[in-house]
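Sharing a structure here in structure tokens format.
The complex is shown incomplete by one protein chain, all other protein chains being positioned as in the whole.
Let's turn to chain A:
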């Protein structure tokens, strides 16, 4: 990829990597358009920017597309709320300030670090992820879906394109270490916050931070292994990262569009105000269940194969390098396990609190099934999830040209996880059990006292039951908050990067503003004195310099 300048015209070229990411983008765009964004020109400019960034063959076109994407998405976030949009645009400017010099620098470590800073901030890699749980939930659901599923992928594409292809010959093993560290921190913080967050869309955005972290860990392991000449681990890491990107690009937009439908129907997305939606919105509930299965990385779901591969890659990486690297990757395994457990918890909590149980409010009780368009979009995404979930082997074969492009020497071992026979076996067992129950089970019905699902008896003045007798989303998260959250999150449950990075920056900014304001308000005599002092200091420096 050459630099390219405005006078030279733009160059577009599609190779296997670009095609893969465009393929990830396409179903989301269709679903987002179906979810009500069809008539918004800004939405299509946003899509165009992403497409341009993915198809670019020179750095100038890439940056142009990337910034077009940022600007259009800022306008779309602005439709939701002003504060997150301001935070978001600040982050976008920071990312541009890192990326623009990076593409003009000679290939080397500084260029790579700037790329990771700029694109990583855009993708939501820790510790620059604090904007994501605020900005992604703000716009309409179709845009949230595309931002969470598509835009972070474009940023990751920039990291992949530069880390593996453009700067590939200069790659050092520690580059991968940087990505792994940032990714591991994202996994931990994202999963933990997803488990504790009580706002549905914010919780989904936190889960996006976690999945971006997983992809970055895979990429980092592959980059390190490639630089060290470890063919198997490089192949496994790339397989894991790319498969995770494909899967996440399907189920996360699905969940976001579903959250938009919930908001449309109930009027809120706060989990503490929902409940029992599966009864009122059965189709939406089913589709959200499919998405939650993907998010939880359960076996037979679309999210499991990437995690499986990632564990294999981490185990492979733990067997190479010095003692520090071995200990680090072993710790990474434990951390990935914790992240996966928290992700399951978050998915179960989300579905259980919002869609099962009893309605917690009148609005939730009066919910109606969502509109046709968004449901069709969600169904499309869910249908695409099925082959990803059941036939990951075929998908990996399709990914092999991309992996050959990124790491030509990487070995691509076949996947040791076959969900289709597994699903067949499970189905066989279920049919057999049903048959045995039917043949030998107890006939007739039996009267037993109602267990009532663990609820207390509703008081007569509350027809839907007392919400307080049902555990809330906050209540489900509380044990985790006490066990892990206190140690990892900032006081009050705030995001650590917000408390330790954003807040000091804000204080610094305030101090700078005060100084500037004092300078601006200076009187004539103070200004004279200032210039005079500067002159004397200059003269003194000159005299001392000459004399010495």
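Here, a contact is a pair of C-beta atoms (placed from the backbone, for glycine too) under 8 Å apart; a residue touches a chain by one contact, two chains touch by 3 or more; residues count from 1.
Quick note on the criterion: contacts and distances are computed from a predicted model.
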item	value
Missing subunit (named according to UniProt) among the choices "Hydrogenase-4 component E", "Osmoprotectant transport system permease protein", "ABC transporter substrate-binding protein" or "succinate dehydrogenase"	"Hydrogenase-4 component E"
Residue of A:443, A:482 or A:521 touching the missing chain in the full complex	A:521
Interface residues of chain A (partner: the chain not displayed)	520-521, 523-525, 528-529, 532, 535-536, 539-540, 542-544, 546-547
